[in-house]
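A protein chain is absent from this complex, but the other protein chains hold their places.
Showing subunit A:
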Amino acid sequence: MAGILKVPGAFDVTPHKVSLCILLQVYASPNQLFVPFPFSSFAQHNRLGLFLLALTKSCDDILEPKLHELINQSREIGSSSIDWLADHLISRLSSLSSPDDLFNLFTEMRGVLAGQDAGIVEDDQIILDPNSNLGIFLRRCILAFNLLSFEGVCHLLTNIASYCKEVLSSRAPHEAHLDGSGVNLMEASEYENMDLENLVFEKVTEEIEAKKKAGERIPFHLHVPTPIFGLVEDTDIELSAKPTFKQSTKGKEAISYAMTLDGSSGAVDHGFFLRSNWQIQGYLLEQTDAIEKHGSSFPLNALEFMLGQLQKLAPELHRVHFLRYLNSLYHDDYASALENLHKYFDYSAGIEGFDGIPPSSGFNNSGRYEIALLCSGMLHFHFGHPKQAVEALTEAVRVSQQHSNDTCLAYTLAAICNLLSEIGISNASGLLGSSYSPVANMGTSLSIHQQLFVLLKESLKRAESLKLKRLVASNHLAMAKFHLMHVQRPVLSFGPKASMKLITSPINVCKELRLSSNLISDFDIESSMMITDGSLSTTWLKNLHRQRGSSVIFEETEPGNRSNASSFFSQPNSIPGSVSQLVGASYLLRATAWEMYGSAPLARMNALVYATCFADCASSVDAAVAYGKLIQYLAAYKGYKAAFAALKTVEEKFISVSKSQIMVLKLQLLHERALHRGHSKLAQQICDELAVLSSPVTGVDMDLKAEASFRHARTLLAAKQFSEAAAVAHALFCMCYKFNLRVQDASTLLLLAEIHKKSGNAVLGIPYALASLSFCESFNLDLLKASATLTLAELWLSLGSIHAKRALTLIHSALPMILGHGGLELRARAHIAEAKCHLSDASFSVPETSGVVLDSLRQACDELQILEYHELAAEAFYLMAITFDKMGQLEEREQAASSFQKHIMALEKVTDEEDPLLK
């Protein structure tokens, strides 16, 4: 009801608790001797005690275990007494037929407790200390029972009756399903998953076996029943003090598996039951992570079903709505996402659920609706409504200022930064300028860049002062991205007179990246503080969660056994998933940065680090990006065969996310190959397909659009339609200029130079090449610069042999960069150009220096054959033949000539062979 918050977890008597009480009575019956009747040994007796302790610890349940589940669990205690125990329990429970029986039962319970006045306690008498855990539990039960109204007692009685009935019906499971209650449905799905579970178990057993063989210690509590886990978490620390910490955590994981294994092999039905409130919260958190990680590949309906169940059981647990929101968000269901978001915040006022914010500070009258705004901003952003997103986020800024919620403010600022950098600077300018926003209070005279920069700074400062480690790190990352992507003028230059020099600052990028990775060391220190009850239960639940059908699907998609094993054992380390995700992101960004600055090996290394170390916690989209980079590297350095083989495996892996990233990659590779092979028609077709992938809205997906049109120009160039190619390139340049895509500008200029070169208009080409060169220089695009230098050299060379010397020096200046970092094509081109220079140089005499020429030509030929770049290969062989001819080596000449012919033939005979990779 509005305004009244119920105290969650009010303690009331349930049938489960009654059976615990009965067991307690068995455990500590006052008039028994040293080892009470049903037990054959002292140890057995103690085990029952431990078991009861574990059960009482998890008594604040929403869903309690059924009687048969309880009995199955209790089988762990020992074989001899269990049947007696179960029978005793069932007979006691079923003998409760009137309210008076219940009254008597609880009166008896009082006898179990040692009275305060008991005074002397005999040694061999077992008496429950009223202040012990079990004693307190018993007292709470008795008190709760005494507080019950008569109606309550009646309910308890009927509940006990149905609780007992289920034991009988569990032997005939079909009957239990008749009433169709939610819990039974859950069980039904459990049955279906049994086979899968067993598979998983087998795997795990193997692992355990392997560990045994390796001589590792298996901790003693292998036979502790599952619910003891909450307890084990506590006690284990003392136990494992001796061996290294790492080992013990590994061991712990192993046990938890062993437990579930025992549970299900010993009994037919190991029910899936969620435990305490905390654990449900933990479970929901877990699901949240999973949704965010797997994106749209997360099964929509399975979770939806689960949430439906949960909501039925706990209508006031509002976080369910939030999960619904996330679920539909990632499945692109706008209406439902919006609806659930609003519902969640209407009900919970944003107070329930957000961690990291101490609830006490937020519990003022006003609620935390700013978080709602933040979320709705993100929602609109996700669905591509930047205008609404900006409105919502600015409102979030305002409201969080109003409520002095600095944390939210910092996050909101970060979100705005993200928004600004993502939606493209282009259409944001109209957006921010027009709307009345706090962002605009810095004056609209600043360009959107500068606004973004100032915002980032602001956000970083705020996050630092609030000690939000993760936010600081991600802000550093954003900053690095900013430095990477945006070409700056000095911020403080105003007026027309200020120098218009554009630069990028790789040093800043590097600095920011370093700063963001510092996070991980900070977290080591903090980790002990970060783990709350909730995440403990999450750990506990991991095991349950793994068995469920939905997650088994993921198992297959994970890369091989390696990650399986590592996720089992690395799980309990103290670094939260979000942190390692951030650190991973920094590696990904590093890879991108190196890619741009032109060091392919370093880019590859970083991508590799990401793919190996962070694949487990990465979202599938990020992982796809990393793999994409690796494949691109393969294509450029190892040829298409290797790249396509890798692509195939990656496609299988990301079968569900392949839509964008992998698709684009595939098209890029195919296009490249088509160009090299001279299939211009096919190239054009692929190019069109690529263009279709980008969104039709102006200002969105600019990268992709630029890429498509760049490739279009290249295709036209390859088809020798020079004027059309030049026109497309011009248009592209204008677009890039308009949308501030400076890096693309540089490469477009280079392309224009290339077009003019090919069209035989070298004089026109040179200024373009020079312009590109100067762009590259100021933006620190080293590899592009080298290739621009190469083009320049080629241009000079085509102006006549008098310029051969100059061209040669240019090539030589670029050669170290090209040979160190360039791809196969670039290297081959450099070699050919060098050979050409030598050949056309008047002072060059063939017999003397032919070694140099032939060497570079041979290399070029090898590289080009890998790439199947027929046109250039033909040229290289042609040159080779000429050289051999000059040298008088006729045999070799013939050989080169025939290779030349082969390539020319291949180029002319454009076979439209069915490409298996193209649908």
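The criterion applied here is as follows: a residue touches a chain if its C-beta (ideal position, glycine included) is under 8 Å from a C-beta of that chain, and two chains touch if they have at least 3 such contacts; residues count from 1.
Going forward, contacts and distances are computed from a predicted model.
Visitor: Identify the UniProt protein name of the omitted chain, choosing among "Cdc23 domain-containing protein", "Vacuolar protein sorting-associated protein 35", "Ciliary neurotrophic factor receptor subunit alpha" or "ER membrane protein complex subunit 10".
Guide: This omitted chain is identified in its UniProt record as "Cdc23 domain-containing protein".
Visitor: Using the touch definition from the top, which of A:134, A:303, A:392 or A:864 touches the missing chain?
Guide: Per the contact definition at the top, the residue touching the missing chain is A:392.
Visitor: Pick out which of A:317, A:419 or A:513 touches the chain that's been left out of the picture.
Guide: Of the candidates A:317, A:419 or A:513, A:317 is in touch with the missing chain.
Visitor: Considering the whole complex, which of A:27, A:163 or A:369 touches the chain not shown?
Guide: A:369
Visitor: To test your reading of the contact rule: which positions on subunit A touch the chain that is missing from view?
Guide: 1-3, 6-10, 12, 62, 149, 151-152, 155, 178-179, 277, 312-317, 338, 342-343, 346-347, 349, 365-367, 369, 372-373, 376, 388, 391-392, 394-395, 398-399, 402, 435-436
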